[in-house]
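Okay, so here's the structure we're looking at.
One chain of protein is taken out of this complex; the other chains stay put.
Chain lettering (A and B) follows the sequence in which the chains are written, and residue indices restart at 1 in each chain.
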Amino acid sequence: MIEASLMDFKDKIRKLYIPEKVHYIGVDAYEGEEGLEVRYWFFSYETRDVVMVRVSVKHGERVPSISDIVKPAFMGEWEIADLFGIEIEGRVENFFLSPDSPRAPLLNKKKSEDQAGREMGEK
Amino acid sequence: MKKIKVNQEICTTIPMGSQHVALPEPVKLVFDTENEVVKRVSFDVSYVHRGIEKSLTTMYDFKKAPYVVGRICGICAIAHSIACTVALERSIGIDGEVPDRVRAVRMIGLELDRLQSHFLINGHLAEVCGYENIFMHLWRCREFILDTADMLFGNRVQYDVVCVGGVNRDIDEKTGTRISEALEEIEESIGFMEEVFTRDKTLVKRLEGLGVVSKDKAFEYGLVGPSARASGVKTDCRIEDDWGMYRDFGLEIITMTEGDALARCLVRVLECFESVRMIREALDSTSPGEEIQLRVRDNPKKDAVCRNEAPRGELFYYIRGTGKKIPGRVKIRTPTFANIPILPHVMIGVRYNDVPPLLMSFDPCLSCTGR
Partner (left out) sequence: MLKMFITSIKNLFRKPVTQLYPYEKYEPFDGYRGKISWEKGKCTFCMKCGRACTSGAIKILIYSGETKEWVWNPIQCIYCGECVRSCPFGALIQEKYYASPITKGEKLDWSEIEKKAGRLEDRWRRQLRDRRGKRKSE
């Protein structure tokens, strides 16, 4: 696991990611007690290990896209942008959710959590 | 259809989807074409989001999760269930204790699933090429596989056989022998499929050289599964993250170097032989009657990941255990999600009538992608 901040995570990923040796798995976000964080998952063909790059961000902070380093990353980024409401550079609106669905459904909104869960379940 | 200008040239915009004959599931692709040749592609996958990740963290406790994630996809249901279960077991810390029989039954399920999925997609590809006859024939062969699965697990595609700590039904002696007989028939039909995709002029001419992905491109775009293997990338999650006994049985990774649509089909065909071999090995290596379910007392407490090889490629599960019954976060990265980013690049310069076979040769599964 690699800890990184919003300033230097791109450098760290650039150092890590060599297309022939490292496979890009995906990007994910998680909202815990410490706040929001974005995780980038890689798999190393040589050591057969899953490597996680963890970047903690604040709500409403702009996250630069890594798709100039890791080409297929844009899809995962747009996904978390839709599901978590994270501002990602160059994102396309409503790529993953339909225009009339609830915004940022995976964030823990304390009040409406149950309601959202029920809504999701019904769908 | 409307005409727009891209780089000073007149282009025709052709939307494909969200419903289209060539697509089993809804996705929208918009092509800008110039005299039939595709110049630009944009896509939208926002039609089938069902919020399964959310429901796993709010509604269902972890013992029900394998059944819930099985509903993500109709074709590779058991791949999802297995990946989820293995990740949960790692999170609880009992993955080392899982008995061999359980691993064998899971392997049989996954490989049967792979067989029927490969038959399905190759048949569908033939249909999209306009070869209805092969489509019918391959799906007829697929019927035997589905019957076998029905005999084993009680359902045709939704096996629902995996649960946390084991499997919930065993394969008895009598069914085992019947499976061995059925496998022979299945092998014969795979032979037929191989013959079709290597000899038949119509299909070979149509698919050869279509949508070539070079090895560098495959690495660069992180392709997974048969699509990557057809370009010469030696990757297989069954070997890399072995939850079963694939390494013991010496699973062979099948690769090709051409990287075109035909190679992608052929990789799938050859994989079917390998799958049959794996089922045989799994049936022979263990005997029924061993313990098939562990008692699970703990809740998931660690962070755990699992990479599983679904029929379409690498399936990634991440589970954040919080010590409660309901996990904190479940992340699902499906194989098609990794295979879509390259589509706009391979499609540029292809004639529009070649687009459906090209798309189907990547074996997209959009319900998985939307989740």
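Annotations
Convention: a contact is a pair of C-beta atoms (placed from the backbone, for glycine too) under 8 Å apart; a residue touches a chain by one contact, two chains touch by 3 or more.
Quantities reported herein were computed from a predicted structural model and do not represent experimental measurements.
Note that the undisplayed chain, when the full complex is considered, contacts B.
Touch with the chain omitted from the figure is made, among B:30, B:151 or B:256, by B:151.
The chain not shown here is touched by just one of B:12, B:58, B:168 or B:285, and that residue is B:168.
Contact residues of chain B toward the unshown chain are 60, 63-64, 67-68, 71, 133, 137, 140, 143-144, 150-151, 153-155, 160, 163, 168-169, 192, 195-196, 199-201.
What we mean here is this: only the chains that are shown with their structure count from here on.
Note on chain placement: the centre of chain A and the centre of chain B lie 24 Å apart, centres being C-alpha means. Every residue of chain A that touches chain B in the complex is listed here, in rising order: 19-20, 23-26, 28, 30, 32, 41, 43, 45, 48, 50, 70-72, 74-76, 83, 94-98, 101, 105-106, 113-114, 116-117, 119-121, 123.
Only residues 44-47, 49-51, 53-55, 58-59, 216, 219-222, 235, 240-241, 305, 307, 314, 316, 318, 320, 328-329, 331, 333, 337-338, 340-342, 370 of chain B touch chain A when the two sit together in their complex.
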